[in-house]
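There's a structure below that I have some questions on.
Of the protein chains in this complex, one is absent; all others appear in place.
== chain A ==
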Amino acid sequence: MENKAVREIFPRDAKKSYGLVELMKGASPIVRKEPEDTVYTWPNLIMIELICALLVTAALILLVQFEHAPLRSLADPSTTPNPMRAPWYFLGLQEILVYFDPWYAGVVLPGMIIVGLMIFPYVDTNPKGVGYYTYTERKFAVFNYSFGFALWWITIVIGTYLRGLDWQWYWPWSDKLAHMNPALVTLVPLHIVFVNLLHVSKDVAKGFCDVIFLGYFALGMLIPYMFMRKFYDSMGAGRYITFMIFFLSMMGVALKIVLRLLFNIKYIVVTPWINV
């Protein structure tokens, strides 16, 4: 060691004639610390990082031997490609545009995803499961994360492989060059379904729909509060309400996708300003 300057960091206590000492393997004494199973960052961790970096570089260089960055023809404002696809990481949102109006699918929903992710640590009050992988100790949290990102990835897969001309549904074996006849599917708002089924007036039917929509959120808020009191108590009112708004919205998005794909429902609620 070339550093010869010896400094006394812990001056000996003059009143005490003893010190606590333990013998253990190692090349240097550990002071004021319990014996622990540690190794030096250099070279142990640094080498792992270096190898990691080299592997990633090698993998990338290998990849670009087979796959090249695309370059289409010069930008032309007068010819719109059909179908027009966003970059893959936004294809989920583009696919959601099928099920919701743009103000929701393109603006409010992405905003809610971001805010929802940010508040997660503040509404998850379960102290268990830090520092190791576990599903059993935090089933509900893992369920929420997985459900949200399952939606995200499934819609990406749909957008990438199952959408073709005019953003219509094309199976892998369908003729990709022939336009689908959009008239085959008639989309209706939910209240029209009620008008046809129950023979009520449009306004009454719309009232039904509003009740259903608000009822979904109201019951969604109430039921866990009434019957899963432990869950509520563990969170407190503020956390509970915040969490449930995001939770019910996420479930609502999934529900709407199902309603649209299976029953061709375009809107649940229709108002003069916004439709959902």
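Here is the rule we use: a contact is a pair of C-beta atoms (placed from the backbone, for glycine too) under 8 Å apart; a residue touches a chain by one contact, two chains touch by 3 or more; residues count from 1.
Here is the rule we use: contacts and distances are computed from a predicted model.
Engineer: Looking only at the UniProt record of the hidden chain, which name from "Fe-S cluster assembly protein SufD", "Sn-glycerol-3-phosphate ABC transporter ATP-binding protein UgpC", "Cytochrome b/b6" or "ATPase" is the right one?
Structural biologist: "Cytochrome b/b6"
Engineer: For chain A, which residues touch the unseen chain?
Structural biologist: Residues touching the hidden chain, for chain A, are 1-3, 27-28, 36-46, 48-49, 52-53, 56-57, 60-61, 63-64, 67-77, 79-81, 84-90, 94, 101-103, 106-108, 114, 117-118, 120-122, 124, 127-134, 138, 142, 145, 149, 273-274.
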